[in-house]
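Report on the following structure.
Missing here is one protein chain; the remaining ones are kept as they sit in the complex.
Chains here go by letter, A, B, C and D, matching the order in which they are written, and residues are numbered from 1 within each.
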Amino acid sequence: MDIANALVVFLNFVFIPAAAYGAQLALGALGVTLVYGILRFSNFAHGDTMAFGTGTVILLTWGLQAMGISAGPLPTALIALPFGIALTALLVLGTDRAVYRFYRKQKAAPIILVMASVGVMFVMNGLTRVLIGVDEYRFDDGARFIMDVRTFREMTGLPEGLALRSTQALTVGVALVVMVALFWFLNRTKSGKAMRAYSDNEDLALLSGIDPERVVRLTWIIAAGLATIAGTLYGLDKSFKAFNYFQILLPIFAAAIVGGLGNPLGAIAGGFLVAFSEVAVTYPWVRVVGYLVPGYEPSGLMQLLGTEYKFAVSFVILIVVLLFRPTGLFRGKSV
Amino acid sequence: MIRVEDLHRHFGGFRAVDGASLTIETGSITGLIGPNGAGKSTLFNVIAGVLPPTSGRVFMDGEDITGLPPHTLFHKGLLRTFQMAHEFSSMTVRENLMMVPGAQAGETIWKTWFQRGRIEREEAELRRKADEVLDFLTIRHLTHEKAGNLSGGQKKLLELGRTMMVDAKIVFLDEVGAGVNRTLLMTIADAILRLNRERGYTFCVIEHDMDFIGKLCDPVIVMAEGKVLATGSAQDIMKNEAVIEAYLGTGLKNKDMVGA
Amino acid sequence: EEIKLGISLGFTGPLESMAPDMQQGAELAMKEVSDSGLLLDGSTVTAVTGDSTCIDAAAATATVERLIASEGVKGIIGGMCSGETIASLENVAKANGVVMISPSATSPALSTIEDDGLFFRTSPSDARQGQVMADILSDRGITSVAVTYTNNDYGKGLADSFQAAFEEAGGSVTVNSAHDDGKADYSAEVAALAAAGGEALVVAGYVDQGGSGVVRASLDTGAFETFVFPDGMVGNALESNFGSEIEGSFGQNPAAEGPGRDAYLAMAEEAGFDGTGAFSAEAYDAAALILLAMAKSGSSDPATYKDSIMDVSNAPGEEILPGQLARALEIIAEGGDVDYVGATAVEMVGGGESAGSYREVQITDGKLEVVGYR
Amino acid sequence: MSDTTFGNRGNRDASVVNPKGRGTIDGTRRSGPLGPGQAGDPFLIGEAMTGGYGKGADILHDCTIAVEQGQIAVIVGPNGAGKSTAMKAIFGMLNLRQGSVRLNGQDITALNPQDRVKAGMGFVPQVNNIFPSMTVEENLEMGAYIRRDDIKATMAQVYDLFPAVAAKRRQAAGELSGGQRQQVAVGRALMTQPKVLMLDEPTAGVSPIVMDELFDRIIAIARGGLPVLMVEQNARQAMMIADKAYVLVQGANAHTGTGEELMKNDEVRRTFLGG
Partner (left out) sequence: MATNRQAASSSSRWRAPVLFAVLAVLFVLEGTVRNSMFSGSWNTSLAILNMGLISAITALGVNMQWGYAGLFNVGVVGFLAMGALAPVLVSLPPVEGAWAAGGTRLMGALLVGLGTLAMAKLAWTRTRSGIATTAVLIAGFVAYRWLFDPAVVAIEANNPARHGNIGGLGLPVLLSWAVGGLFAAAAAWAIGKVALGLRSDYLAIATLGIGEIIVAVMKNENWLARGVMNITSIPRPVAQEVDLQNNPDFVEFASSWGFAAAEASGIWVKLSYMSLFLVVLLAIILLAELALKSPWGRMMRAIRDNETAAEAMGKDVTRRHLQVFILGSAVIGVAGAMMVTLDGLLAPTSYNPLRYTFLIWVMVIVGGSGNNWGAVLGAVTIWFLWIKAEVWGPALFALLTAPLPDSAFKSHLLDSAPHMRFIAMGLVLLLVLRFAPRGLLPEK
């Protein structure tokens, strides 16, 4: 019984939250990694693209809700999602046209593109706030829990509870599906291979008859889709606040880098690594140990480090991982 | 000068260099040939410290130099050129040469603040030496050109020129001839011979152009599938059945269609 | 004369959602006074706003510098967050001799700062709130809590003063740990808090920041069911974010019971904004105090009117509520005394900060309900 | 090969920017209209081409290169003569100030490179001629990107021609040795099944035995009706198989003739073909 309790505590406070958070980061990192791999720069505007995408999804969700449309036990936002993606893709394509294309034509140094993306970040940042405001919004309807603590306790009779939110399951599921789909797309379809070819050798892609502008458009559309999906799932799970989407950029980049920038598989692994190291390292093991070692009552919390240092710790872990895997988690074949 | 003992370098399961042992005698110009993918460049990279070996040892003048980083080997007198020219493209041709010598006072940051006079003297000396080298290589007219603007063959000359800025003991040349005009290649061959004769450099040369190998090298080492296949004089090698089958071939089959 | 007052608040940055209601509160008071035409021979009052960003001391300093040097404001309502407030006070306001009244900087450090008599605040020091919160908990018979605070001078100051007071009263704090605002995820924090346990969780954070994130994650994992909310958390967002999920949780924020607050809420509604927004009422009071002090001292020069602020804010005199500023100006013009009560029952103590009366609130049927005042 | 990834500037940091595979050609350029060809044109001709890179000085000066149906044309010349530049000019990879390029009876001077591929031109550049992180097989598939028909047969032919590469078909092309890469590059161009094939030093760095195979194959291709235009430094072999040969010096035509004629010309042999 006690082992069961220990397990439940662990699952409830460490495993499930970290997995969901990891999936959220992973989805964000996928977008960053894709743009890095194919368009060759770190897109600092990605966080704010996520915010913008989510903003449009929220507005559409409200519209749908006003019309009385819902998705049963699933959040209405899922119905709005495709339209949100379409709108975001339009905005992003417009940005490419107005900003990035110029530098591509000029063959400007890629760092200039990075800085241009900072400019875009500022503008989108403002745009999102003008669009939907600075407040916090919850737009999660439908069933919030697949399993909540009370039900679990009643079902199992254990003193410890376990909760699993539908958005958590959704996020993890979607992250994995999206990753597999992206992997399949890039490695098996002609367009995907064309994108990789462009990423590998722009000039030669041209000489093989690949239209580079088509590749770029496709990349942006997929990136916008990823951003909107990531942003919406994150928003559903937590809540939407424009400001937070800039903050999430940092862990997203960490995830993308440690996974090996430009590598979709790495993005996923990196996301989970960052999330688990944040949650697990600062976790006080007192209750788990308490269940496992009967009769032992530790005086402290058995916490390695305070949660204030969680981000710091996760970085140390990332560096250590890189030291032992000097080529990133997934080296070799990238996008 | 260089002794390689049972060297292995594997990439995953693939054995690019698979137990190669060879010696490069002091004062020789040793040729290294072999089919594409035989492991020649990999062997070079392991000797020059760019890649760590999977196993095996490399000795230079009896000293174990396995796995030493390239900059250390440089100071021991082991220089190399790259299969694909590695010039400093945004610097002028002369600067490309002047940066080579180690132990310049001006490379120590605080000396650049307090010892301007000394640095200027050293620079003048370096400039003189660089110009000498440029004369030797017949590219003096390119002194102030950006190295990035040179054509393929001129970059190869510059690669060679850098090895002349200091007193090297042994120089590894990786396919200096690929993509170089044949007339120019013969000039390069002459330059190599002169360095060998006049300055006593030892050379180890990878090349697919048999004329070039024949003119320069003795002995010639043939590699195939990561191992040494044969060693001998250029004439012997060119008659060796195994080498002909694996590497040299017997010429065009479609001769009859030529000029049709 | 056209009198300009500066409003320096964090319109962008982590607390950007609080700022507009505060600004509107301050402007409401100025408009009221302007419209009355009774201030210093019919002077008008205009507001000049500046963005203090709340976290960037340099930007805040530059903003206040601009307000004073270029706009020529005679007083400043602001700053918003304690750190930024201290920086602009020490570097700019003191140097130029301009009065600053902050509606919301609650750090205890501001009580003892050397301010040349220029700094006031209409919110109480967190040293006091900690005491009040401890009292509320003791009265409810709760003896063991976990505390999480937003990692800044406000959160830490409040958490520490609360811990001291609560332990003094015999309670125990199982853990007192920080959370950073604006993080993407609070699972780790909540896991740690849950492991430490406690009957309730004290969330000394901001409702539209990490505070909500922590509450959300706690609810989702079933870590805590009852929460204790100090001022940074008591806001409408609490109802809309959580509603009945946090049924039975309680807290307190600086606010006085009674007609002043009601009057203010009505005025705000009429003016089209949310008067219950955190520190909105304090901002109204801050502006009103400056203007009344000007009238009292007969001058818009901060060097002169700074000394009248304590005077108008405290007894003796006729009590003044929001919406009665015209009346107050009349009294002053007649040479009478006023005791400004305003929207938050202003009572200045010590070096010029609100003594602080708090209302105790509780979530009942998903709504914030006032259950008493302290 | 010089590393100009960062425009000869600093910053080799791969964690903000991806240094891999940046191009030099403006991929955003749109094609202009096709013009009429001229009577009596060879299959492919770049006529009186003058131009250079970007805003720099002219590198080609009134240079003309042509190849007839079913023939092999070879360009030789000293390093830096502008051989590669001429090839690129024919392929639309730099802006010509003067001159025109005509293919199969149409003036294609205004087309961008992508559209020239669609018009039936295939090209193997001198450097950067593979997709390094894609497998050998994918490299070949990319060669057939514009084809809609079944490519299996062609691929089998290519593997037949380069057995060393066939053994490595699942390996990333970037992990191959210099000579093996060169074979993949030529294989990629063959996959296109172009109407005209342009090769820039296809034999650089390949071993003698493979070089002979390659030349054999090129002859066979040409005799099959596909015109081949190539730059070569292994000049003697190249001259042997050339129906037409051009010697370029400093961006201008210095000598033109059949391979045999030029081989017989002492001056040409001594100065450009290496004795």
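The rule we apply is simple: a residue touches a chain if its C-beta (ideal position, glycine included) is under 8 Å from a C-beta of that chain, and two chains touch if they have at least 3 such contacts.
For clarity, every value in this text was computed on a predicted model and none was experimentally measured.
Among C:27, C:56, C:208 or C:311, only C:56 touches the chain left out of the display. Annotation for chain B: contacts to the undisplayed chain at residues 48, 50, 69-71, 74-75, 79-80, 82, 86-91, 95-96, 98-100, 102, 104-109, 112-113, 116, 119, 122-123, 162.
Residues touching the missing chain, restricted to chain C, are 11-12, 16, 19-20, 50-51, 55-59, 61-63, 65-66, 68-71, 82-84, 86-87, 90-91, 94-97, 107-109, 112-114, 116, 127, 151-153, 155-157, 160, 178 (touch as defined at the top).
One chain of the complex is left out; on chain A, the residues touching it are 44, 99, 102-103, 106, 108-109, 111-112, 114-116, 118-127, 129-130, 133-134, 246, 250, 253-254, 257-258, 260-261, 306, 308-309, 311-312, 315-316, 318-319, 322-323, 326-328.
Basically, only the chains that are shown with their structure count from here on.
The chain with its Cα centroid farthest from the Cα centroid of chain D is C. With centres defined as mean CA coordinates, chain D is found 28 Å away from chain B. The centroid of the Cα atoms in chain C and the matching centroid in chain D are 74 Å apart. Looking at chain A, no residue sits in touch with two or more other chains. Chain contacts: chain B has no residue touching two or more partner chains. Pairwise, the chains that touch each other are A-C, A-D, B-D. Residues of chain D touching chain B in their complex: 1-4, 8-9, 77-81, 126-127, 164, 175-180, 182-183, 201, 204-213, 215-216, 219-220, 223, 233-235, 237, 240-241, 243, 258-260, 270-275. Of all residues in chain C, those touching chain A in their complex are 13-14, 16-17, 151, 175, 177-180, 182-185, 187-192, 194-196, 208, 212-213, 216-217, 220-223, 237, 240-241. Touching chain A in their complex are the following residues of chain D: 6-7, 9, 11, 14-28, 91, 93, 113-114, 117-118, 123, 125, 128-134, 138, 141-143, 145-146, 172, 188, 192.
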